[in-house]
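Each chain you see keeps its place in the complex, though not every chain is here.
Labels for the chains are A, B and C, by order of writing; each one numbers its residues from 1.
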Amino acid sequence: MESLREWIVSVGDSYYNAFIVEDRYKYYLEGLKITLSISLLAILLGAFIGIVVAMVKESASRVKGLRWLGSICNGYINIIRGTPVLLQLLIIYNLVFTSRNTNEVVVAAICFGINSGAYVAEIVRAGIESIDKGQYEAGRSLGFNSNQTMFYIIMPQAIKNILPALGNEFIVLIKETSVASVIAVTDLTKAAQYIGSRTWDILPPLIISAIFYLIIVLGLTKLLGYLERRMSQGDRN
Amino acid sequence: GTKSNNSTSKDNTSNGGTDTLIVATEPGFAPYEYIKGDQVVGIDMDIAQAIADALGKKLEIKQMDFDGALLAVQQGKVDFVAAGVSVDSEREKVMDFSVDYVNSKEVVVVSKENPGVSDLEDLNDKVIGVQQGNIADFWVSNEENVTPKEVKRYTKFAQAAEDLKNGKIDCIVMDFYPAEELVAANDTLTIIDGTLFEDKYAIAVQKGNTELLEDINGVINQLIEDGKIEEFTANHTNAQ
Amino acid sequence: MIETKNLKKQFGTHVVLNGINQTIRKGEKVVIIGPSGSGKSTFLRCLNLLETPSEGEIWFEGENITDPKTNMNLLRRKMGMVFQQFNLFPHLTVKENITLAPIKLGLMDKTAADKRALELLERIGLSSKANAYPRQLSGGQKQRIAIIRALAMNPDVMLFDEPTSALDPEMVGEVLELMKELAEDGMTMVVVTHEMGFAREVATRVMFIDEGEIKEQNEPKAFFEAPQNPRLKDFLSKVL
């Protein structure tokens, strides 16, 4: 009994130490802010890159002279999908951002945006392909050229399929950006590690930050599911 | 584009155009640098602040892995590194050092209950934990010094300490002051008597950045003269 | 108005149209029948270049449209097409479906296009649905909207590919009714359909296509009552 009580007290102490002492919770919140900033910037950049790449690929497949553009896009997608994001991060950080005024958060966001772009490109491609071919033909037979058809008819419909997948990609990014801690970014994961370095008790801060992630990720997943259901309900009316 | 690290190009070295001074550190190395609240503090940070004050600039602290910090300064991503960086001939080839401000000694930390290492001569065929890129990493990696069974390289001393407590490694080779902090926080660990080797801490700047180096040297010499370094040390060791 | 010269189309090695020479004059209503897979849709889709012919020429209003230099986007405005699956744009309201092309292609301004759309909707008795979305319509309503969407471009010829096959039986009538009205207004029409009643009543000429060739054609009475080709006889015996 006594030893159980002691154990509980000592565990309680550890967590008190890891969260309350010296206002350490501020450090997690700061880390969370950075995690979310990186993820948000990255998904915006990723969506932009992904949509452009998907469109370029799509056009390149239709126009003979543009094959090489399609190949470049495929090369980009393959390289990104073929290597760990951690390595991509290290390489981009050391290759491109060598200047003194690099803001690490921006660098990380750009790395993850470039990474995400390859996955978003596939999402967009799938979204476009999910639109019935008849829509394309109907557009063309009204006299639209293929870009106009894409713009006025295919994309507005595809976006509806793409948005939930993009939301999902954002959630994936929140988790994935934890590896940003290898470059000088103090995100939520890194914050936990530093607090562990200070208290010499590394488990409690790790678990605290895991709980932060869990709340954010599961919360957003629920929200996304809810929005998706609402959107598809709109469909049925 | 790619830039050879040996280049002494000046494009980023002079920070004349900006009013911030960027210092890189790895805040898992109390009392030299550690986290307090949401701030990075420590002896090195006090010195860095003094340098910034002397130059009339704003200090910006970047938190990095130790080896990452040393690379960042070579690439000019930061102005200097204050992270308990030991002066070392290999490093002097790729970066410049200020005058040293601490005479440090490297010690061996083991478990109290069943020490994996009995004395300083006993490091051969042991599993040794170090911080990656730290002077101890180079020292134990040099076969002339010791022939360990395995060297485990960590980015965080806390992880190494955890592994030592769990017996995954036999000992940690690290600096004396942080080692004291470590054993103070973990009563199952202890420091083996004696010094494995001695080294000196200095501030690292990009190779060829003599202007900044001279400023830093001036500040450090002044701090030493005024006894400020001892004062800083006392502040951060007694605060425990 | 439309003339095909030795029109051939193959997919890979599979020859679908095997040299079709036909002339369709202004005001004609041509109905095309034939077994499944005989190339009816392919023929129709070649006419407005939704499929690129493999060989041969197609002339439309005095122009060789198979010439790569023709602007097929301009051409297609002159040829309305109605599909089996309606292919209304689900993200747009009925009115927007009708006005999208005239407005975006700069044929009319928004006011004029809206006015025209409402006139057309009035004509088919669906003006109340102007702001509804396609999913709120029955199949027959969708197909009639699809027809007036094509009409809104003021085409010179209308192509129909089995416009009633995807409809529940009770809705076939309303679509055929609209098509008859169009025919009476003098529209040139090419219609692939299995509705023999419509063919008899409206067509000026019926074609039987099989194995990628027009095996027989005639005005409807003779076509149905005195078929010559044995495959046509067989076909008619099954479908009538």
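Note that in this section a contact is a pair of C-beta atoms (placed from the backbone, for glycine too) under 8 Å apart; a residue touches a chain by one contact, two chains touch by 3 or more.
Here the structure is a predicted model, which means the values were calculated and not measured.
Whole-complex stoichiometry, in terms of the displayed chain labels, is A x2, B x1, C x2.
Note that in this section only the chains that are shown with their structure count from here on.
Look past chain A and you find the other chains held together by touch in these sets: B | C.
Of all chains, C has its CA centroid at the greatest distance from the CA centroid of chain B.
Annotation: 47 Å between the Cα-based centres of chain A and chain C. In terms of their C-alpha centroids, the spacing between chain B and chain C amounts to 80 Å. Among the residues of chain B, none is in touch with two or more other chains. On chain A, the positions that touch chain B within their shared complex are 22-24, 26-27, 30, 94-95, 97-102, 104, 182-184, 186, 190, 193-202. The touching residues of chain C, when paired with chain A in their complex, are 48, 50, 73-74, 76-77, 79-81, 83, 85, 87-91, 100-101, 104-105, 135-136, 146, 149-150, 153.
For chain A in complex with chain C, the touching residues are 132, 134-135, 137-138, 140-145, 148, 152-153, 156-157, 160, 235-237.
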